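With one protein chain held back, the other chains of the complex are shown just where they sit.
Just so it is clear, A, B and C label the chains in written order, and each chain counts residues from 1 on its own.
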Amino acid sequence: MTTESPIPVVVNGAAGKMGREVIKAVSGLSDMMLVGAVDRNPQYRGQDVGEVAGCGPLEIPIVDDLQSILVLATQEKVQGVMVDFTHPDGVYENVRSAIAYGVRPVVGTTGLTTEKLQDLAEFAEKASTGCLVIPNFSIGMVLLQQAAVQASQYFDHVEIIELHHNQKADAPSGTAIKTAQMLSGLGKTYNPASVVEKETIPGAKGGLVGDNIRIHSVRLPGLIAHQEVIFGAQGEIYTLRHDTSDRSCYMAGVLLCIRKVTQLQSLVYGLEKIL
Amino acid sequence: MTTESPIPVVVNGAAGKMGREVIKAVSGLSDMMLVGAVDRNPQYRGQDVGEVAGCGPLEIPIVDDLQSILVLATQEKVQGVMVDFTHPDGVYENVRSAIAYGVRPVVGTTGLTTEKLQDLAEFAEKASTGCLVIPNFSIGMVLLQQAAVQASQYFDHVEIIELHHNQKADAPSGTAIKTAQMLSGLGKTYNPASVVEKETIPGAKGGLVGDNIRIHSVRLPGLIAHQEVIFGAQGEIYTLRHDTSDRSCYMAGVLLCIRKVTQLQSLVYGLEKIL
Amino acid sequence: MTTESPIPVVVNGAAGKMGREVIKAVSGLSDMMLVGAVDRNPQYRGQDVGEVAGCGPLEIPIVDDLQSILVLATQEKVQGVMVDFTHPDGVYENVRSAIAYGVRPVVGTTGLTTEKLQDLAEFAEKASTGCLVIPNFSIGMVLLQQAAVQASQYFDHVEIIELHHNQKADAPSGTAIKTAQMLSGLGKTYNPASVVEKETIPGAKGGLVGDNIRIHSVRLPGLIAHQEVIFGAQGEIYTLRHDTSDRSCYMAGVLLCIRKVTQLQSLVYGLEKIL
Partner (left out) sequence: MTTESPIPVVVNGAAGKMGREVIKAVSGLSDMMLVGAVDRNPQYRGQDVGEVAGCGPLEIPIVDDLQSILVLATQEKVQGVMVDFTHPDGVYENVRSAIAYGVRPVVGTTGLTTEKLQDLAEFAEKASTGCLVIPNFSIGMVLLQQAAVQASQYFDHVEIIELHHNQKADAPSGTAIKTAQMLSGLGKTYNPASVVEKETIPGAKGGLVGDNIRIHSVRLPGLIAHQEVIFGAQGEIYTLRHDTSDRSCYMAGVLLCIRKVTQLQSLVYGLEKIL
């Protein structure tokens, strides 16, 4: 494998919101080459994927047959990568197909069960093919979570505030819950009480996750997606905050994965494993 | 009344935490003159109040007889002021005594019932004597609350986050509740839902006060006393935040009250009335 | 004039970034009626303005002749309003034309000289026609500036931090300079030094505006448009912050102006005058 040839990239789910961002991000780079775009939405079939993504014509039509495109990705000097932002019900088959063709999957689609994930891991292992399954492509959020885990060795007190636009129905956010679980998984009980607490209005103190970590969810129009982890100790506060303003923020993570997956021989889960 | 003579000031509760701050603040000014210090704690009786407050000797001993000191405050050219930071069970009598002597009370002691407050208002009215009863001397907090009320005319969405050290037992803070009530008192229902909300962890969305305002209470060592009012609308967020680092922050409000009370002829409740 | 008929609205500069937002905002309301769309960019001529704005067909073609559209705005029961987001070189004529037709201008276009503004004010006065010239339609920012002016009566120390994306070339932002000038205009010298200051790295202490107010400009990708005014006093900090995430945040101000201009008989400059 020579590093001089660009990596052939196939985007599955190319007409979706994330797919379009990937098309825009990949098409502007010299070390990657977009070789095909797949989307099962009939509305976009045959359209130029660059036009759909809003970055000008790329002369690559959107098709609905993944296999024919995987073939294209195997005809270059270097092994290809399939980026998948599709649907929970199809992602398992997509990943098996890609691995069968020797194309390495970078999977952003959520909804794979533990069993299917395990099965795909075995399949990738046997084929010695790299595969990345990534629930959150935000490098900034992973850095925040790693820094929080590091800080938790020295701070016994921590709370989380997450703030999102008021179109977000569920509270707390999945990412805030995951952050709390990462901290709790370290086998520590946080926030030992120093007074008898009295919550005069139910809910004021927030929701409890894991081993005594409070999460506070703020929902307002005008907010986008924000998370704050606040550590406190005698005389000091240490705050980690991540603010997302649009989906483009995930592209640095996607591109990193495309470059890294070609160096792997098995399935890896989570962006934190390759940072 | 001439503005050139300094205002005679009596401090009642002079050995308490707030009383000491008042001693320090008043003793350094040229437009005020400390004439007496009262405290019913026998431990400090006879000690120099400046030494107790930590600002060097003032040659004013702490005594326990308020009346004798009120007499002193009436022997100057201009009318005197009594600052009272004592106890709920004595404050009513203290204020009546001061008014009876023609000394104007500035009261920071909490716990006066509505009936007693009404009674004192009538007493001050009859005597044409100014009297200020102030639950919160923080000018910054009053400015925040006024700005929040102003903003609530244009924003329909608002949440409050208050953050305090973990020695504070009750949540939410009284000041946060008051802020929410001030906004609710304007006859508006805040935060109309735009989706069906789902709180998967109880308390995550905070405590409800007034007409649909959420308060979130964070408790960590290292925090002091902080309040944030966050307004949201399509495409924008407007945030008002107040941070307190020590009791000295109340002194600007206390001094303002000492100067203003001499211009009043009746009882006024709340710092916002004189800003 | 009856309040039940919707206000006829003409948008001049309808295909521009702000114009499109106005089209979207006005077309969804029952108390306003879009009657015409003007844009001098030939690319959009004849196209449905709703399609161009991205809110679906409205059956109103974009034309380039303002006068013919102003006529339309005068044929309804209530007086019409022209919203102008065009170019500095044409705005003066646009406003004169609108007033001549009895259509009330709401002007977001910048670049009117003081002389032309004065001339338009006289013209509106003679015609007894309301006219609003608004350099910044953000209600949140005006509220922030008003709250800052209010706070400046009680705080002697203040600094401003403004944060924008790194595509913004100039520093400080015009809005931050205006905020500093509003505070300075109150005839006060801020930030009296309490120590001999030593700036070991030039620029660290920020840029000086007005009477000793420091502005700090942060430029980073990922930021959008943010301003923070921080007041400090002994033991307390009072912070006002405004965050803008997209142009839609100006629409509440534009709509308020459309409703208010019909109640005016002269030219008014600045959103703060009608809040």
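Basically, a residue touches a chain if its C-beta (ideal position, glycine included) is under 8 Å from a C-beta of that chain, and two chains touch if they have at least 3 such contacts.
A quick note: this is a predicted structure, and the numbers were derived from the prediction, not measured.
A.B. asks: From the list C:P61, C:G90 or C:G232, pick the residue that touches the absent chain.
C.D. replies: Per the contact definition at the top, the residue touching the missing chain is C:G232.
A.B. asks: Out of C:P6, C:G207 or C:G270, which touches the unshown chain?
C.D. replies: Checking the options C:P6, C:G207 or C:G270, the one contacting the hidden chain is C:G207.
A.B. asks: If you put the missing chain back, which residues of chain C would it touch?
C.D. replies: 157-159, 161, 163, 166-172, 177, 191, 193-209, 214-223, 230-237
A.B. asks: Of the residues in chain A, which ones touch the absent chain?
C.D. replies: Spelled out for chain A, the touching residues are 138-140, 143-144, 146-147, 150-151, 154-155, 231, 233-252, 275.
A.B. asks: Since one chain isn't shown, list which residues of chain B touch it in the complete complex.
C.D. replies: For chain B, the residues touching the absent chain are 222, 224, 243, 245, 249.
Criterion: only the chains that are shown with their structure count from here on.
A.B. asks: Hey, what angle do you get rotating chain A onto chain C on C-alpha, to the nearest 5 degrees?
C.D. replies: That pair's rotation angle lands at 180 degrees.
A.B. asks: Which chain lies at the heart of the structure, taking centres as C-alpha averages?
C.D. replies: Of all chains shown, the one whose C-alpha centroid lies nearest the global centroid is C.
A.B. asks: Quick check: how many Å separate the C-alpha centres of chain A and chain B?
C.D. replies: Here chain A and chain B have centroids separated by 50 Å.
A.B. asks: Going by the contact rule already set, what residues in chain A reach two or more other chains?
C.D. replies: 222
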